[in-house]
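A single protein chain has been removed from this complex, and every other one stays in its place.
Our next item is chain A:
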Amino acid sequence: MKPFPNLSISVRTKFIFFFIILFLIMISFSLFVVYNNNQTIQQYTTIQERFFLLNDVSQKSAQTYEAMETFLIRQLPTDLDQYQASRKELNTAKSRLETNFQNELNFIETKNYQNIIDSFIEESDSAVYSLLEGDIEAYSASQKEAFMLIGFIQDQTLTLLNEDLSMFQTYYNAINKRNDYVQLTLVFMTIAALSFGLIITYLFSQNITRPIYRLTHAAREVARGKLDGPTLPESNDEIGFLSKTFNKMRRDLEHNVRQLKEKSEQEKLLKEMELKSLQSQINPHFLFNTLNTISKYALIHGSEQIYKLINSISKLLRYNLGSMDKPVTLADEISVVQEYFYIQKTRFQDRVDFVVNVSDECLSLKLPILTLQPLVENAFIHGIEPYEQKGVIEIEGYAREDNVVLKIRDNGIGMDPETNRMLLDKSTSTSRSTGHSTGLGVKNVFRRLELFYQSKERISIESEIGRGTTIELVFPKNFTLEVD
């Protein structure tokens, strides 16, 4: 599972997002709690205020009554003022009932309450005015009436209070239920936040640690010398950058090591060849001089054939003993092969035929020295020598697209597929074939070609027992050597 596929977001941005979301959740958490608390407190305050208001009304009416009574007894102007003040306060308190107390549930009771208060005020007023007008009888009746009404007010206050309390009970239950819901909301919110956090944390850790594990694993492999491990996935974050750099480093390292190896092997092979030539280089000047003398003698004695033969051997030897580390052209190779052919032709007469069929455009092809001759010699030794009938060795060369195709064909005894496979198998060590004039085997040739063309050549062998063998070499036409 890839946690964040195709997301080019850096680890830091991811963390910032994560924390912002987490903070938002936390804030909504506390806002929710604070909001609920506030609401509850507000409701409680409202209820309290209702109780206070009822108490207020009841107290104010009692005060009014007392003030009235005091005035009736003492009949002082200050008492009248006191009465008026209390009366006004009572009226104010009464008017607050309508806005702060009355609701659809206690509408009629509150209305009665207000009316009773009105009746009380009227009756009190009537008592006061009767007194002021000197109507003793009326004022005592009104006072009595007012006393009764104040009783009603107290009764009604209690009734309303009771009703409010029972209403409060319902409301209290509702609040409790709501608190339960709030708690449940918080519990599930916590669980949600927790699981969200866990998921995000897990994905993050996966996102970060998994590439790190892979990186450490790959680094350990590199430390052990294994350079061809799987390429690390390159995401777009910081770790991805590390992986990318690591991949590049490992690729470069592998390339360099391979180059190093190839170079050393090339050198080893060259050394081997040099050693071979050194063995036969005992005294080449002496050898060539002697051969020259012999050839001249042969000419003087009228044996042109011997002269030619010795000339060929001399050329062959000179070529073999020449500079080993410089590439040569196909034309050079072919001329050496023809010298070789001449010697063999002299030896085998009509039993063997050599055909060279190479188009001119191919002649400038660069090749490592001693490529063609050992292959032809191989065809000769293994293909033609044991062959009872007339043997034909043909070198064919032509250009095909951007390549040069070189074919060494013989009609000899052929080889079994196992030998065929063994020759093409790069893993087995170079075979040391005996009986070759150069001492170089086919595998040595193939390997040198591979190193020379840096594996851009193609070698195939087609062979059938009794039908001969064809070695096909395909080289890129315009190959320039990368390494000097």
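What we mean here is this: a contact is a pair of C-beta atoms (placed from the backbone, for glycine too) under 8 Å apart; a residue touches a chain by one contact, two chains touch by 3 or more; residues count from 1.
We take it that contacts and distances are computed from a predicted model.
> Select, from "Nitrate reductase subunit beta", "Cytochrome c-type biogenesis protein", "Branched-chain amino acid ABC transporter permease" or "Sugar-binding protein", the UniProt-recorded name of the complex's unshown chain.
Answer from the UniProt record of the missing subunit chain: "Sugar-binding protein".
> Based on the whole complex, identify which of A:55, A:95 or A:170 touches the chain you can't see.
A:170
> In the whole complex, not just what's shown, which of A:13, A:46 or A:245 touches the removed chain?
For the chain that is not drawn, the touching residue is A:46.
> Which is it among A:181, A:241 or A:297 that touches the chain not included here?
Result: among the candidates, A:181 touches the missing chain.
> Out of A:38, A:78 or A:209, which is the one that touches the chain we can't see?
Here the residue in touch with the unshown chain is A:209.
> Since one chain isn't shown, list which residues of chain A touch it in the complete complex.
On the chain A side, contact with the omitted chain comes from 1, 32, 36, 43, 46-47, 50, 98-100, 102-105, 107-108, 111-113, 115-116, 118-120, 148-149, 152, 155-156, 164, 167-168, 170-171, 174-175, 177-178, 181-182, 184-185, 188-189, 191-192, 195-196, 198-199, 202-203, 206, 209-210, 213, 216-217, 220.
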